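Every protein chain of the complex appears in place save one, which is left out.
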Amino acid sequence: MAFKKHSVLPGFNLSLGYTLLYLTIIVLLPLSALLLKSSGLTAHAFWAVVTEPRVLASYRVTFGASLLAALINLFSGLLIAWVLVRYSFPAKRFIDALVDLPFALPTAVAGIALATIYAPNGSMGELLAPLGIKVAFTPLGIVLALTFITLPFVVRTVQPVLQDLEVELEEAASSLGATRLQIFWKVILPTLLPALLTGFALAFARAIGEYGSVIFIAGNMPYVSEITPLMIISKLEQYDYLGATAIAVVMLVVSFGLLLLINGLQWWSAKRLGRR
Amino acid sequence: MSIEIKNISKQFGEFKALDNINLEVASGELLALLGPSGCGKTSLLRVIAGLETPDDGQILFHGEDATDTHVRERQVGFVFQHYALFRHMTVFENVAFGLRVRPKKTRPSEAEIKKRVHRLLELVQLDWLADRFPAQLSGGQRQRIALARALAVEPRVLLLDEPFGALDTKVRKELRRWLRRLHDEIHVTSVFVTHDQEEALEVADRVVVMNKGKIEQVGTPAEVYDTPASPFVYQFLGDINLFHSRVHDGWAEVAGARITQTDEPNAANATLYVRPHEIDLSRVAAGSSIAGVVSHIRLLGSTVRLEVEVAEHDAVEVELTRERYAEGDWKVGEAVWLNPREAKVYLAG
């Protein structure tokens, strides 16, 4: 196969050339600068930096909180998508639009708002304090902020699939004697599964890198509530560029792996729905 | 299992989908619900299935009131136009679904399920596809699997909603003959919905012609085709020509010529219905002839269609066999006489 199939339309060289040039300058060169910089460390030194106890603790916090947030959204996202697609209620269009708020609201704004609400003297914090639940300035606060930030992902991946799910499938199952619960478990959920997993992975990937909304509510206590992006920042503030770079490489590798996983999931999802 | 439909009505908002329907389906018969889209045939089928609740009336299965029985307990097999196969399950699992969702007490053993599914797949002649997924099958195969799935629960009645509607012409013809043979084999009371008159006439024991939420006529294919009960049925079951007519002393007349005898009273405004293949052409006028000029001739495989211009009418279509056309040796531009062999008169209004 030739590099490019023949086409009568013009502008291929110009548009692809510009695309590659711009991509290289903005994304590829800077990212390779990161990798190059990290090669300034010996493998041993690199390992030492990325496995420092405080950094290890930050992985636990970041991955644990991200996983929890993505899990919470797996359920609440399915619930919200279900209600938005299947039932009608007042102001539905408005609420549907509002679901995207976490994508539109700057993360710092979300961060200070959540910190204020869940601080011990905040509107929710006051309610939770007598129950002995502390949210702000604890790992729980991190989970909360990440749940907020990633709320739309599962909703927006599941919603279109649920919308396109033919009523006939449920009618067929019903005429074959299945109960409503059996239909949900055996017919609806398996159809939604790829979309659910894609949404979950997207939310998880986003949560791992999140910084702005978390730092205000996390309390940032070493070994307890420090997230990995914060470790990069604090290394930078100490002018430890190599240390920051090493941790960034770890994050980059994880992000890239997740990106590939998500692409794979989307391919699987398309195949499963019989579109390929 | 006989089905009795009593005074069924169903309204969707302003739209009256079913208007006081009464119908009986005999045990073991294959009945077609025929009509244009929006005539209520699918709504009626869904009401019988229990997928839709009627506003009024009753559905009796074998004399027992089933109106309030949930579709889950009604034991009907329903086949959808677009198959509605479960995409994430193999063919085998699709057919086994109805058995697997039964409560533990009545659920067959795994071995029994296996045996029954394979027997059904053999019945629809697709046993070799058991491990495939629906996406890997052709449309015709999918519909046969859907049928096997519906039969797996041993339904008391089988309901099919435009079962061949999504298939191309050739597969459609094959599959409807196959369905007829299958029905002769298993004899389960079946109702199927179609908008294709050819399909209804070929496959069904009896045809129910519906229009605007009402039943126009019920009868065997020969009855509805040969003696249509209303202009609508006449028009819906094949091509027709319409002539302005008047009724005078027991005769229907077109442009002064007496075409056919009728029992209708004298009337100045009537319409005469004549099918294209029920018209003969001649070069000399008989007593019941209408004058015209041949304007187009089209060869359509085994038949020939002539368009004849008649004064004050739309062009009249005449269908001749190849032999008759060759005998007559008709030419475009030639003046001819039309002699309807069969015709039916309906008074205006």
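Letters A and B mark the chains in the order given here, with residues in each chain numbered from 1 onward.
Here, a residue touches a chain if its C-beta (ideal position, glycine included) is under 8 Å from a C-beta of that chain, and two chains touch if they have at least 3 such contacts.
Operating definition for what follows: contacts and distances are computed from a predicted model.
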Per UniProt, and picking from "NADH-ubiquinone oxidoreductase subunit 4L", "Sulfate transport system permease protein CysW", "Dihydroorotate dehydrogenase electron transfer subunit" or "3-isopropylmalate dehydratase large subunit", the hidden chain is "Sulfate transport system permease protein CysW"
Whole complex considered, the hidden chain contacts A, B
Among listed residues A:12, A:47, A:185 or A:223, the absent chain is touched only by A:12
Per the touch rule stated above, subunit B touches the missing chain via residues 46, 50-53, 70-71
For subunit A, residues touching the missing partner are 1, 3-5, 7-12, 14-16, 18-20, 22-23, 26-31, 33-34, 36-37, 76, 79-80, 82-90, 93, 95, 97-110, 112-114, 116-117, 123-124, 147-148, 151, 167, 170-171, 174, 180, 205, 208-212, 216, 229-230, 232-233, 236, 239, 241, 244-245, 248, 251-252, 255-256, 258-260, 263
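The rule is simple: only the chains that are shown with their structure count from here on.
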Between the Cα centroids of subunit A and subunit B the separation in whole angstrom comes to 54
Listed in rising order, the residues of subunit B that touch subunit A in the complex are 49-51, 71-74, 76-78, 80, 82, 84, 86-89, 97-98, 101-102, 134-135, 146, 149-150, 152-153
Subunit B partner, complex, touching residues on subunit A are 166, 168-169, 171-179, 182, 186-187, 190-191, 193, 272-274
